[in-house]
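As you look at this complex, bear in mind that one protein chain is not there, while each of the others sits in place.
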Amino acid sequence: GCGSGGDSGSNGSDESTLAKLKDKGTITVGIADERPYSWVENGEAKGATIAMHKKIFKKMGIDNVKVEEVDWNSLIPGLNAGRFDAISAGMSILPDRCKQAAFSDPEIMYTTSLMVKKGNPMNLTDLKSVKKKGDVKLAVLNGGIEDGYAKKMGIKISQTVKDSQSGMDAVSNGRADAFAMTAISLNWMAKNNPDAGVTTTPAFTAVIKGVKQVGAGSTVFRKDDKKLLKEYNKILGNTITDSTKDYLSVVGKYGFTKENLPPKNVTTKKLCAGNLKDLQ
Amino acid sequence: MPTQLDNARRGEPAIRFDGVDKRFGDNVVLRGLDFTVAKGDRVTLIGPSGSGKTTILRLVMTLEEATGGYIYIDGEPLTHVERGGQRIALKEKHRNEVRKRIGMVFQQFNLFPNMKVIDNIIEAPTHVLGMSKADAVAKARQLLDKVGLADKEDSHPSQLSGGQQQRVAIARALAMDPEILLLDEVTSALDPEIVNDVLNILRDIADTTDITMLIVTHEMQFARDVSNRVLMFDGGRVVEEAEPDVMFKDPKEQRTRDFLSAVLRD
Amino acid sequence: MPTQLDNARRGEPAIRFDGVDKRFGDNVVLRGLDFTVAKGDRVTLIGPSGSGKTTILRLVMTLEEATGGYIYIDGEPLTHVERGGQRIALKEKHRNEVRKRIGMVFQQFNLFPNMKVIDNIIEAPTHVLGMSKADAVAKARQLLDKVGLADKEDSHPSQLSGGQQQRVAIARALAMDPEILLLDEVTSALDPEIVNDVLNILRDIADTTDITMLIVTHEMQFARDVSNRVLMFDGGRVVEEAEPDVMFKDPKEQRTRDFLSAVLRD
Amino acid sequence: MTDQPIWSWDATWEVLPKLLHGFFTATLVVTVVSTIIAAILGLIIAIIRRSAPKPIAAAFTLIVNFIRMTPIVMQLLFAYAAFTSVSGLTIGIIIFGIHYSTYMAEVYRAGIEAVPPGQWEACTALSMSRARTWVGVVIPQALRATVPALGNYAISMFKDTPFLVSISVVEMVQAGLAYGGSHFRYTEAITLAGLIFLAASYPTSLLVNRLEKRLAYTT
Partner (left out) sequence: MGKYFEALGEALPFMLDGLLLTVELTIGGALLAFVIAVVLGMGARQKNIWVRGLCRTVIEFFRGTSLVVQLFFVFYVVPQLFDIKLPSLWVGIIGLGLNYGAYGAEVVRGSINSVPSGQWEATTALSMGAWQRFTRVIFPQAWALMIPSLTNLLIQLLKGTAIVYVILMHDLTYETDKLRTDTSTYFAYAVGLLVYFAVAYLFTLVMNALEVRAKHNLGRGESLREALSFKAPTKETAGASTGGGMG
């Protein structure tokens, strides 16, 4: 891969970032090998958010999308330290995060799923069923959103894994009975690893104390780059999220369905405010 | 009560070298060496540096293994035995049994720095001879008294002067009640003024016990006082053998004369 | 041509101790020591172990620093000077200047193992005195010849015997053309037979040069041959001072007599 | 730049308990137990390599070198995949112990070699058994030289513990990163983690210095 850190972007005024990017015709985005959102395979960037970004940035007059593949935990520090200009990883929009960086309009609605042994021997359907069963060994991603769900629902987490691959390994070799993560990722993995002996439950939306945990992800920019964000949102709304047809034509082949297209009432502002009741 | 073995041993020399060879790689140090040390004898080995004196003591102590020939202790083979014209190595267990009758004092003392003086002395009696700790301590105190260090039993070796360390080393060797005592230049690492203290203790031991002694030393006066036989070595062979007075006053061989005149220059 | 400084120095003793104190922690080794060594003198220090002989040489070589009093080399202060009743330490630069006139040979030789024999000898002349390499090598060869090691210039110290190493160490010290040569038991780490070779070289140097020598040795015969004055030390003080013949045959002090009888037992 | 200050005390108080939890349940446990394993196992390896028959010693050396020269993360993952019935924490402790024992073995080897040959010879001259020679004389002397290195390796083990996350053990640094990941605030977590490391490793090196002095033979 490409070794040295990007020298793109800056901490200067927002005017200059957008102008500079247009001038250069290249934007560098940070990704974290999250399939099927964005990853690098044989030197080539692939994935749903990459496909979106290629299209959107081209419309903005930025022809090239360069990727910088990093550890998940380095995405935000890397963005804020100016090592790249945007994060193309379908990051969840959460109130705490909104304080640190600027999220574009929602791009992906998240649903959760459980990865289980083939045949689903414990008959699990969702987190509620995990709680009811009681002695289910549940794995979650370190720092993942499901970690919070499970804790709030009072489910004992048996292990916290470093990445989705480790989660699948845990289910596959019996260290865990179920691995909770976003449905899109799990489906993609189950499909691409037929030998692993795992399957996924149908997607569900977690419910905590009667409130549906509506979640959505989007592209992340630095807080200062307001103009860049505004122009991005405009083109996103015009060309991707405006219709199911446009949406699926870009991301459909990555296993996305119409359920993943954000409805109009789900906005970044509401998600950042953290009041999920507004979104039920 | 003397056992049958003891009877068999009676009359045998304490140490017998029978055609002993010792090579280090290509370097032949001893070639077909024969000599005996009778029970109760005090034999001093002299000779130039590198002539093999230390090697002989180390062979007796089984710190080295002969490359040919046989060594007998009280008539018993030490490390090898001849059987049907073959030279057969003996088991470690056998060697250890024979070794228990032999004690050695080194030039560099080799006290165990991790043990107090008293523990240095009782270590082997308790762990090798299986003596009770109380007995071993009582005996150790007696020996420390003999070497004039009764007040040092709780010191560490590093807190003692060289002469004191060497005296402890002598006590340590004696604590095993050896029949044979090997002394390799036990005073050459000591300050000149202290040398006499150590030599006097050895004189005392020679006078009051009948331990067989094999001594390497450059202290000719001591050799004269203590030993009843002197062997002059050179080129891995015994060049001359005589009583001390004869050897020091009227050596027969030119080689001995040259050597003595170099060493006795004061 | 003698400079003004040289003229000033003329008549000054080579070494002068003026009320020198030396303590190690609570251990007072020297107390108010006064003595002088005249130019060209060969002075031997004798005395029991721990009396401070080595310490005196180390003070002169600036390997230790006196805790009180003054030492003068050719009349120049070595490490401290009195100014307005105050004892002022002199700069490292000054010490180094004075030090260049002094050479020392150690008991343990202390050759540099990472350099060949010849490089050991030319190291200081080229790098400290700024001599050209060719000159230094020529001089080194001359000195190696003198100590009988002309054929060893390309050997490493580890390839030499102890006696050979000590001879190289002597050549190394002489290569700096010292006015004062300090010798600390230069033969006690050597095999007895080899001692004489080294002593003979030192005798030769004493005969053929007028270097001031301060010698610590247990070789009384050598002390008698070479030195013109013997100082007997004990308890950090000079107990007795005399010409060698007087000192060894008819010492005045009881302490000296005791010491000599212990050391000269052969 | 963000709207937020570089340093937030709210975040500090929020993340600190998580860090301490990770520290006490994983970092410290693994470091302490694995150090003990490494110290004992290392000695055993060193003794085997010195006294076992040549072919066995050579095979041992190869294995030891392999473990020593390859990254601990990969060893952790391998063992984690191979022994599925053993918990991550246990695997972590064992692998850390084994990995560092290969370093310790080198240190012991040097310590044993530094015991003068005269000590071995004195043992033979006193007819002491092999076992007693090791236990009574050689090991006590070799240990003295080993203590500083043991301290060094304990400290570096300490700092390798973040690798445990690859086998699902979340210790202090990873707990901090997880917090950072969900709140997008890393500075506090990382800085605090650094300070906790320092607060734990500096006393360790002081302790080692003390131990070293106490082991000197004079009392």
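Per-chain residue numbering starts at 1, and chain names A, B, C and D are given in the order in which the chains are listed.
Definition applied: a contact is a pair of C-beta atoms (placed from the backbone, for glycine too) under 8 Å apart; a residue touches a chain by one contact, two chains touch by 3 or more.
For clarity, every value in this text was computed on a predicted model and none was experimentally measured.
Screening D:L28, D:A81 or D:L211 for touch with the missing chain picks out D:A81.
Only one of D:L20, D:I48 or D:A110 touches the absent chain when the whole complex is considered: D:A110. When the omitted chain is restored, the residue from C:M61, C:V137 or C:I170 that touches it is C:M61. When the full complex is taken into account, the listed residue touching the unshown chain is C:V128, out of C:I88, C:V128 or C:A150.
Subunit D residues in contact with the hidden partner, per the touch definition given at the top, are 1, 6, 65-66, 68-75, 77-78, 81, 103, 106, 110, 152, 155-156, 158-159, 162, 173, 186-187, 190-191, 193-195, 197-198, 201-202, 205. Panel shows subunit A; residues 1-5, 7, 11, 33, 35, 42-43, 68-71, 73-74, 77-78, 80-83, 165, 169 of it touch the chain omitted from the view.
Touch with the hidden chain on the side of subunit C covers residues 61-63, 96, 99-100, 102-104, 106, 108-114, 123-124, 127-128, 156-165, 172-173, 176, 189, 191.
In this text, only the chains that are shown with their structure count from here on.
Note on chain placement: the centre of subunit C and the centre of subunit D lie 51 Å apart, centres being C-alpha means.
Annotation: 38 Å between the Cα-based centres of subunit A and subunit D. If each chain is reduced to the centroid of its CA atoms, subunit A and subunit B end up 83 Å from each other.
The multi-chain contact residues of subunit D, meaning those touching 2 or more other chains, do not exist; every residue touches at most one other chain.
For subunit B in complex with subunit C, the touching residues are 48-49, 191-194, 196, 218-221, 259, 262-266.
Subunit B meets subunit D in the complex at residues 61-63, 96, 99-100, 102-104, 106, 108, 110-115, 123-124, 127-128, 156-159, 172-173, 176.
Within the complex formed with subunit B, the residues of subunit D that make contact are 116, 118-119, 121-122, 124-129, 132, 136-137, 140-141, 144, 217-219.
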